[in-house]
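Sharing a structure with you now.
Removed: one protein chain of the complex. Kept in place: all other protein chains.
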């Protein structure tokens, strides 16, 4: 088996995280997994959704979008179609759940964090890049809340979160699928983990043949290997 | 650990599959997983979506809905809200992907199968009940196509599909969560499998603490145990 | 003239009302007029719409839907189309007006009753079945409000309501049209009455030739005859 | 009983029908029932909806709207709300059904007639004014089709149609309710008839107390009386 | 160059402003620029939008619509399409901005003025007719507020506003384009001015060849000439 990119089976694409990518948001990151490029911003607003009012805790919600020509063929703009598609909603629900797992909402206070992940160029793995990049933008946004006098009850950060895709490609498990692999993979598995090694989400789909328990375990092992590197890249970006 | 229902950790709820539940659809099943009740119909229409035209193959698509008062509190009717929610879209995409895995579309011919899963009473596990029940309705619909003179290229059925949820409840893996368990579970894992033992979908979410690889394996083992029973129940229903 | 079902001109289909059909709603009925089957639930919520706030009175509103394959051909799901059709809105407005006529809203107190009528199998007369069945679910919901300590100002029930369709079929008036009759009738007339014999709604439409005053009177007489039976069936169901 | 307007119980408001009210439409009428003013246009387009294609027959469809300040309080513009309300849909369905009853569609040929009824000032009875006025615009549109060389198979006009409301007001039947009567009436009954005296639609609603069979008959007799006058007014307008 | 209507290059169409055109609105005008006819109503409601609450000032907002057959070909009704088109939104934003320039909002008090411009017959220049006519309806609405006891802080009217289109037609500047000119013009320029001679809006679009600075100046001079006449027509209407 040879990967289209020439990468080893357990090799991530080059991952770059650029902080302060745009100037208005409290947290703003450009995350690149190879040719996949996503702008992740975190915006802080006072107040929480109605179902949480008066409980003294915060909330985080995420939205995801793709520029119409982020992909090989142009997709119709969701704003002009008048609705977000099922894939978009599914991805933004995943991003939101994943990042909420990073926070102790009772320490955040009555703030709502809006995570916006906008794909400007897609080459596979946009949801995992979004989660990994937004985690860094989230840290910056928390710093900004603190700087403005918030977070009196301690640091709401419980753990770091990152995400990567793995899959079965030509019968073998591979790490961090790019688009040519993704569109030909037999199985596609997105994994979200904490820096302590626990799973937050595991979403595997057989695109062709069903996958077997031992394949699942092989893919999960690859994911864990990639995760160590992603957490290191996040730390390096935050140390700049 | 004691389950609210008093069931053993590896015990399914009582599962009932009633065929020919309504009279118009080519396949029509009422599936019950305990108090969760879903009407699953399969409708056959000539023709396929535009992206498949002229390729001589068929298609299957699924939609999911809940009656407004299928749940403890009334939910706003999606038809009057003017859109399907993210959860609905996510579930119907899962049902569609799962059932497409049962079929060889090139043998189906240019038919579209519409699977409609409508929850009339919800008590946890509606998506897994929907998949398990629709599989039986799908078999009935295929028989109807054959009876009407279709399926000249052989049987499109590749394999049976069923689904079940497992989870970590009070620190222990349990099979087939009902609503009281689901709303308190630390981890919720939906598993879709074939009758040959392969995975079609694995979707696990940590609702509270992250889950560990060995917990994942314990949950998957429980799912496989439940799956054997579900395939037997499907066969029994089809044998009637 | 021979009716497709073999019924006499003044004969209702077999009408069955099953109470407590689903477990969550305050009132829940399966109503069957022959092969027409509708789940009617009544949900009780505190509070009233804005236009009634602070007046100490209650409100009742109704919604109607059909499962996509309740009919001979599949209809597109209204939730995925993004709007309710004109026929749906017309029917749910009729159901709401009819059931509000049963109640003294000032005695209900500041509660809103949501009536949901969902057709799981259609064979003509879904709106009249919905009204007749919901009336029983409404009684059960009122009992539940009382049990929970509400209705301090006396019983809000003013009168029982039922509905039936009549029509001109092959030149003769017939009672309770089923689908084969409905689609071939010259005139279709829906009648909603009180158990004291007054009219709440009379909606007649000439599908082919105009109808004459004496035909209208003949149809109304048939409706009154059917109504007596429907009120008896409601009472029998409530007596169980 | 004294009517707010001082009219006799069986007296119509002054009804005026102004043809060629706007210049673009094939038929264009301003109809006034007292202070109720509706612009009714009939537009002719080649072709028919998909469900009628290739059958050699025509179609007629109607739409209804109100200017936001046609009423005492301003209503939100339906175009900016993003949908037509249930009342609007109900009325335009009624207008369409009523006018289709005037035509033999097989003689119309493959044309679609769009009837647009836009209320510029409302004072009760907008739906009945719309039907009565559109009937005249429809005649003008048919003449225009003929002038342009259509209608080779003979005149599609089967009969004239008109509509009027009647009701129970302060215990007595009255003809052609204006807004002050309409909002206080116990019963509101809209009647659509042919010039041969047959009923096309009868829609009666008890707003307060139920109405009795003899009241229904009294109201229908009043409607018939008004109808004779309305058909005369239509003829006078067409004779100009 | 000869204009299709035979008018001189600097000649307005006949402009008529009819006050109190409909009876419910606080201000109601029918404005006619030749065959272009627009009903302009101004409705007064207590309260202001959220972003202005508690600032003691008022607001004005405008909506624009066309009856489906106001034009040569029928346009789909925006209410049934489910959204207002880009052209509609652009025009109503222009009307709102223009009329807000007439008022000192701090003197208006916490009222919202809804301007509704509904075109019943279109022959070019509907937006400029709407602004010119609504200005008169606005004056009438202010008088009504005063009569009802409002406007304690003095007259909110700062200046009169009117609007007219000019354009390059067959190489020459012309005033007040009608539809045949508008659809053939090389340049279309809408001008909104105050009665003191200042510009509120200038919106010029080259439909064919680009326009030159000296052409722009020639068109603006024509607009100023027309404006003097429009302000006189407004005053004459208000003096009635």
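To keep things simple, chains are lettered A, B, C, D and E as they appear, and every chain counts its residues starting from 1.
Criterion: a contact is a pair of C-beta atoms (placed from the backbone, for glycine too) under 8 Å apart; a residue touches a chain by one contact, two chains touch by 3 or more.
This structure is a prediction, so every number in the text was calculated from the model and none was measured.
Shown chains touched by the hidden one, complex as a whole: A, E. Among E:14, E:90, E:155 or E:172, the one in contact with the hidden chain is E:90. One of E:185, E:200 or E:230 touches the chain omitted from the figure, and that residue is E:200. Of the listed positions A:43, A:159 or A:212, the one in contact with the omitted chain in the full complex is A:43.
Among B:13, B:69 or B:83, the one in contact with the hidden chain is B:83. Even with one chain removed from view, chain E keeps its contact list with that chain: residues 83, 85-87, 89-90, 92-93, 97, 101, 159, 189, 193-194, 196-206, 209-213, 216-217, 220.
Where chain A meets the chain that is not shown, the touching residues are 22-25, 28, 35, 37, 39, 41, 43, 45, 63, 65, 67-72, 74, 77-84, 88, 114, 116, 118, 120-122.
Note that only the chains that are shown with their structure count from here on.
Centre-to-centre separation between chain B and chain C, using Cα means, comes to 33 Å. With centres set at the average Cα position, the gap from chain B to chain D is 50 Å.
Our note on geometry: chain A versus chain D, Cα centroid distance of 59 Å, whole angstroms. Annotation for chain D: residues 83 touch two or more other chains. The touch graph of the protein chains shown is a line. Pairs of chains meeting the touch criterion are A-B, B-C, C-D, D-E.
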